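Rather than the whole complex, this shows some of its chains in their spots.
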């Protein structure tokens, strides 16, 4: 599922069952034409895979990682401890505790290793992509313009919804 | 409290009482020699000040905002809705609910407007700065090196603590 | 959807998906024959629309605002910071956290800018209207009588339900 252009963003998830949520991330990246790759690895069940992938990201030209995980969601934190690239965490609601466990496991990182945490679930997966784009747009005038018009269209969509209402 | 070099980071807080927490942010920025400014404004009590400041940030050369707030912590979200710069939110424990209110108010942003949320309190304030540095280091080789050695020193500090133990 | 009489109440919501909940508000307003308007605007996705609407409310003769929102529900708080009219907040259950996030984001306002918070969801949406009516009835003898008989009918409905039981 790699795009032809060298990927700038890595979308990582701990389990295939996280894909329906993380599709919100890739939809936005597609819409903004950001090259990305999807990587499946578990902090717990495939620690070596997670570690070697994390350590290689920078050399491979990746600029930012968006990691989605549920339960005791350590994935984003483990990646962030193996790279100095910015890591965005998306807590996924996959247990009976409705994402409170994954939220706290992702956001309550100790001082030293930051994870930029988004909302639980689909809203967070979408915003993970949009935050990555805000970062990438700092040095990319075209992307900056696309983001500006996306933001304006969001506001306009509300005006239009009002009219239909 | 502006530094001489034009600030790259804006450290915003909703109340003077948030300063002891947000000093963790500015200490790290000082240590990495990142020019920053401190700005006091409340999403609720000074909405016009918050809005006009947010709208001006980009022109003024700011690259990233770190906003700390407590209670129904809307500050980071309000700034993020008035700029397309990346905004980092630091929930502050300032009510009887021990920061659960500020965490949820900051992190549970709806799809469209992302806030990169850090841990509640001092750990989050420190990590807010470190996340900003991870972003800025993407295009700054010197900063990248400094961040790498900072990260190595953190690991070494643990080995040294072991020895004393 | 404006009524012919100049609206006294503004029913605001952050998303079309909040309408099924906020219908509980408008049903009560219809029952009491209170002129109202429905307005769609997001604190985050359409901040300018929210601000200019909020600032205009008073001139346009609106007496009270009932704002429903989910997730990090900032809508009521943002309106309350842009007008000195009384603002009632209805937290909506729209995330995996079942409205705890929207409740805390709405109710935990810092000192200075009050939001009168109702219960999460439909009960709160209904009570938002009834609270507005309690306020408006202070100066309106007819409304006062209607509210009194509504309240009596509620009590009587329970007696009748007992009999069927």
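General observations
All chains are identified by letter, namely A, B and C, in their written order; residue positions are counted from 1 within each chain.
The rule is short, and it goes like this: a contact is a pair of C-beta atoms (placed from the backbone, for glycine too) under 8 Å apart; a residue touches a chain by one contact, two chains touch by 3 or more.
As the structure is a computational prediction, the values presented were derived from the model and not from experiment.
Complete-complex copy count for the single protein sequence, taken from this structure file and not limited to the 3 chains in place, is 8.
Please note the rule applied: only the chains that are shown with their structure count from here on.
Each chain's centre was taken as the mean of its CA atoms, and the one lying most distant from chain B is C.
At the chain A-chain C interface, residue numbers used by both copies make up under half of all numbers present, so the two copies contact each other through mostly different positions.
Centre-to-centre spacing of chain A and chain B amounts to 19 Å, using the average Cα coordinate of each chain.
Taking each chain's centre as the average of its CA atoms, chain A and chain C sit 35 Å apart.
Listed for chain C are residues 42, 45, 47, 71-72, 95, 97, each touching two or more other chains.
By the touch rule above, chain A contacts chain C in their complex via residues 93, 98-100, 119-121, 123, 154-155, 157-159, 161-162, 165.
Residues of chain B touching chain A in their complex: 24, 63, 84-88, 103, 107-120, 122-123, 126-128, 130-131, 134-135, 137-139, 144, 147-148, 151, 154. Listed in rising order, the residues of chain C touching chain B in the complex are 14-15, 42-45, 47, 51, 70-72, 74, 77-78, 80-82, 95, 97, 100-102, 104-110, 112-113.
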